[in-house]
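With one protein chain withheld, the remaining protein chains of the complex are depicted in position.
As written, the chains take the letters A and B, and residue 1 is the first residue of each chain.
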Amino acid sequence: MDNDKKTSADSNRSLKRFLRNKFNLIGGIIILLFLLISIFAPVISPHPPNQVNLKMSLQPPSKTNFFGTDSLGRDVFSRIIHGCSASLIVGLGSVGFSLVVGSFLGVIAGYFKGSIGIVIMRFMDALWSFPSIILALGIAASIGPGIKNIIIAIGITFIPGFARVIYSQVLIVREEVYIKAIKSLGTKTSRLIFWHVLPNSITPVIVYSSLMAAQAVIAEAGLSFLGIGVIPPRAAWGNMLRDGYIYLGVAPWVSLFPGAAIFLLVLAFNFVGDGLRDVLDVRMTQ
Amino acid sequence: MSEVCLKVNKLKTSFSTPYGKVTAVNGLDLVLHRGEVLGLVGESGCGKSVSALSILGLINSPGVIESGQILFDGKDLLQLNNDELRKIRGKKISMIFQEPTTALNPVYKVGDQIAEAIMLHQKVGYKIALKRTLELLSLVGITSPEIRMKSYPYQLSGGMCQRVMIAMAFSCKPEILIADEPTTALDVTIQAQILSIIQKMKEIDKTAVMLISHDLGIISENADRLMIMYLGKVMETGKVSDIFNNPLHPYTRGLLGSIPKRGTHRKYNKLISIPGTVPSLINMPNGCAINNRCQYAVPGLCNKKEPDLIKYEGTHYVRCWKYQGWDNE
Partner (left out) sequence: MFDAGSTKDGTMNNTPIISINSLSKNFEVNSSIFIKSKMTVKAIDNLDLNINKGEILGLVGESGCGKSTLGQILLCLEKESSGTVNFHGKNILKLKAKEVRKLRSHMQMIFQDPFASLNPRNTVGTILSEPFRIHNKNLSKKEVDKLVCKLLEQVELSPDYYRRYPHEFSGGQRQRIGIARALALDPEFVVCDEAVSALDVSIQAQILNLLSELQTKHNLTYLFIAHDFNVVQYMSDRIAVMYLGRIVELVPIEKLDKNYMHPYTQGLIFSTPSLQPTNEQKFVIKGEAPSSVNPPSGCHFHPRCKYRMGICDKAVPPMVEVEKGHWIKCFIYK
């Protein structure tokens, strides 16, 4: 059967529905823009991001430096462009990491309830009861800074949230009649869980993950701000924010523009979140 | 025939959906007499519930009553504002719903809920309202009403809750009771009890009852007249005895043939079913609404032009080309 044809027609319809909502459209465009920026950063940035020029330190925005320069005379605009990839990678990467691990734990806990479920969920509760930024701080401090480690650190703090969301969803879905019907056909448990229960429980998680992506961008900024995020001199919006913080009175642009970029990306993720839910529901494809 | 208490003319109610406008009730004419039970029957999507909600002015956006008249007490209900409607709702026209447990507010005692309805419309104090509540509850067959009126809805069974709803609906001696599938959620033995209570209450207050149901059996046992609806239109209407003894419309015949009758068995009597499925209101067929499922449909007529609801004899009306004359072009 040429199922591909059907699938592409389906996704076309979904996309149309997604774009019908203005907020989705705006959010989608912003994220797409940031994606393009991070891919073509070397081409579009007017200056090398790490070019130090102490003579030009803390210059206000001008024709040559659209967003001004920082204390080391680096061009803020170019650094924002180069920092974009770090923020996106951390935002999407940490969410992807916690989505996979959290969903797995949540679906297992929800399907088997009983002692397995109790052990998993109590562990999640314990993890959750920790203030997340301190937890991330602890993890990042113990495994060292760097993008990969930040993703793991932030990802771990997000796992309980994902596990909880999917757990509660699985508890509902596992009682659905169609699950019983499929079980009565003699389906293997693993197939039942990952092929039937999981896809029917995932929608709220996807919506949740877009919100958490926004959180991750903020968390990255926070960790970088505290000095255990992306290793300088590599540009990231978070460490740029920290660099400018001391000069907030004299040169507000140094931290203002990275702040605005973070704000925009977080907003875009939030916009997209609501739209995703509609798109992911097959029942609405008619 | 006794006095008319409600008259509906050419009622049209539609809903706007993302897929286009849907006309749920399309040109409904209806007369309700004092003290009678009018049955509204039909399959899902035929517009029987929407008709009832339209009468009470309970159609919410995206639904809208496009045209028509609902004459009650010399006034057109569609012209009244919300305040005036509220005075009629619950007092002169009341309604009971399919899900009695969800129709009651879970955080208040059932006795207080009935008393509130009484105080709202009758300008009496709490003590008198409670006394009247007690009478009503025993009237609807609730044993030890003094205790029951202090219960919360979750403490009562579905049948009990429906009794409470009936008591509430009759608390102001309404002229009209609209019962929308009042027993669908209940067991048969309870259903029989509830229906006989509705009959009894109707006798006491000479209320006109509009009984909405998908079950022709309930209608045949409880209604005086009935209207058979399909896709927002009345297909056949008349006295219960006329329609059950002499069903005219192919749809009515199909419905009657679809129901397993007492004493029949699959080995000897195959059910006469109506082929196909009820179309969605978005893809309404042209011409007669049922023509694509009707074995008598005449191509070129039934799928082109819609027949009128015409008089067969007495109060028996039918909407079918077969009775309007095939050559009536």
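The definition used in the following text is that a residue touches a chain if its C-beta (ideal position, glycine included) is under 8 Å from a C-beta of that chain, and two chains touch if they have at least 3 such contacts.
Since we're looking at a predicted model, the values are computed, not measured.
Set against the missing chain, the residues A:I29, A:I44, A:V100 or A:A181 yield one that touches it, A:A181.
Remark: the omitted chain is touched by one listed residue; of A:H47, A:R164, A:H196 or A:R234 this is A:H196. Of the listed residues B:D29, B:D205 or B:E221, the one in contact with the hidden chain in the full complex is B:E221.
When the omitted chain is restored, the residue from B:V209, B:V234 or B:I274 that touches it is B:I274.
For subunit A, the residues touching the chain absent from view are 1, 3, 6, 176-188, 196, 199-200, 282-283, 285-286. In the full complex, subunit B touches the omitted chain through residues 43-44, 157, 159-160, 187-193, 196, 214-218, 220-221, 240-241, 244, 254-266, 269-275, 277-278, 280.
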